[in-house]
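Of the protein chains in this complex, one is absent; all others appear in place.
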Amino acid sequence: MSSTALEIREVRKAFGGNKALDGCTLTVRRGSITGVIGPNGAGKSTLFNIISGLLRPDRGELLFEDRRIDHLAPYQIARLGVARTFQTPREIGDMTTLENLMLVPEHQTGERLMSLISGWRRVWQEEREHQVDAVSVLDRVEMRHQQDMPATVLSIGQKKLLELARCLLAKPKLALLDEPTAGVNPRLIGDLVGVMEQMSRDGVTILIIEHNMNVVMNLCEHVIVLNRGRVLREGTPSEIQNDEVVQDAYLGAAV
Amino acid sequence: MFEIKQYLVSGILIGAIWMLPAIGISLIYAVLRIPHFAFAEFMTLGAYLALGFAAATGLPFPAIALLAAVSCGLAAVIMDQAVFRPVRQSGVLPAMLLSLGAMLILQNIVRFFWGNGVRQYRLPLQRPLDVFGFNITPNHLAIILVSGAVVFALYVLLKWTRFGREVRATANNPELARVTGVEPERVYLGLNGVAGILAGLGGVMMAVYTSLTPLVGWNSLLPLFAIALLGGLGRVGGAALAALVIGLTSEYSLMFIQSSYKNAIAFVVLAGLLILRPRGLVAE
Partner (left out) sequence: MDQYLIAIVTFTAIYGMIGLGLNLQWGLTGLVNLGQVAFFAVGAYASALLLLAGAHFIVALAAAAMLPAALATLVALITPRLREDYLAIVTLGLAEIIRLVFLNEKWIAGGPDGLTGIPRPLLGSATPSESAWLFMLATLAALFVFFMINWRIATFPIGRVLKAIRSDEILATSLGKNVLRFKTQMLAVGASMAGIAGAFYASYLTFISPAMFTAQVSLNVLVAVLIGGQGNALGVLIGTAIVTCILEGTRFIKDYVSILGGVELAALRMIIIGLALIVIVLVRYRKASVR
């Protein structure tokens, strides 16, 4: 077992003339909690989209547990053990919160066409098991009460919690969290950080995009600063906080 | 030998006829991001309106053709504002379904008033001219020349006028265009008008070349979309070239297959395009 979960080598991605990622190289250590920060337009979300397979890099390589993934389809990458949340929450509006979660478990017998003909008992047995797991995850993010509500009536904060809940239920090896606390009730953020710390203790490698510096400081062991599609600086949270070059980058982007 | 020469003429001719409606469809696909099936039926409408105008007035044919084309442009604008504007923000699916409904209604309005029978414009019989060794009647030659002129005018319109710039900006990046002051609804309105006029003209030309039946538009549906996709969506020059390619291919295919399968050629081209470019031909 190697010690790196994710390796990104010289990845480039451009949209028309806009270079979203311009030679991005970084390594994520297995079991770590790594923050990704940077001014708007630095390429953070593009990076996540490329890792999870929704975008293909123009150049460069991605390795997950020493295995090339840059040519794989998103569902294949997900099956390798990569789960992600989205910055703008995505939920299936006309399904309940619980049903949204029930999508997560892999290799469900009931998802096979053959299940219509045989194996009904197994289908419903799995359903019961998955439901138990899903409900306990909802408990952890304090969404038990919203279990049977259609996802479309959830608040933004609750939708973001649903995103995180899906991640938890997936029991992934690598979790890509895209601004998990944005829009969430400040009271809950502390609990969320606790949930993420527990995930890490359970062995999940976490890569997290965040603008909330408190969260970054408290949660992350390692921070990567992106600017203009490349890695500007890496280090511990306190190192980064005091780094002039990083501060300049934020100011420069704000102008 | 005679056939090869004649197929060249008929191929260019049918290409010239398809060119204009195809450009309209191509532009609409690029800007409004939907395959707008109904515009094939604006060909039908244009052809029959010309028939009606010819019967009702004594105007010379070119004026009637123009009148019919402009009427189609107007009808397209009205249709767009009444039916399509309310669902502008709802994605591709509702618009496609509405386009199907419009297609159905347009074709059958024509069928209701004029029936299923084959009609002809009352145009004087013409003897073919000899142009560089090819036989072609003056009317057919006029079709090719008018088509070429309109394509040139469109090219100028898109490249040099303010409207053209707005169209291109909206096709590339609607949000960016809006930020720089382009009003998308104005662009959509103008584009529907232009596409309607182009389709109406194409319909009249088709009816001059062949004859009128309510299926004039439907029979051109596949070729029009094959042309639009082959030429690159939103590209006037590309569509014009693609029209000639598809026109010539359809005609020359007659050396190998039955005439009733001409449209199948367009479908094969379409399928081939989609297979060869597995990531698709239209921007995400």
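As written, the chain order gives the labels A and B, with residue 1 at the start of each chain.
Convention: a residue touches a chain if its C-beta (ideal position, glycine included) is under 8 Å from a C-beta of that chain, and two chains touch if they have at least 3 such contacts.
None of the values given here were measured: they were computed from a predicted structure.
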Among the chains presented, those that the missing one touches: A, B
Residue touching the undisplayed chain, where the options are A:Lys13, A:Arg166 or A:Arg230: A:Arg166
Residue, one of A:Glu99, A:Asp133 or A:Glu221, that touches the chain absent here: A:Glu99
Sole residue of A:Ala14, A:Val123 or A:Leu188 that reaches the chain not shown, by the stated touch rule: A:Val123
Chain not shown, touching residues in subunit B: 33-35, 37, 83, 86-90, 92-94, 96-98, 100-105, 107-109, 111-112, 115-116, 218, 221-222, 225, 258, 260-261, 263-264, 266-267, 270-271, 274-275, 277-280, 282
Missing-partner contacts on subunit A, residue numbers: 52-54, 73-75, 78-79, 84, 86, 90-95, 99, 102-104, 106, 108-113, 115-116, 123, 126-127, 166, 170
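Operating definition for what follows: only the chains that are shown with their structure count from here on.
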Between subunit A and subunit B, centroid-to-centroid distance (C-alpha), Å: 47
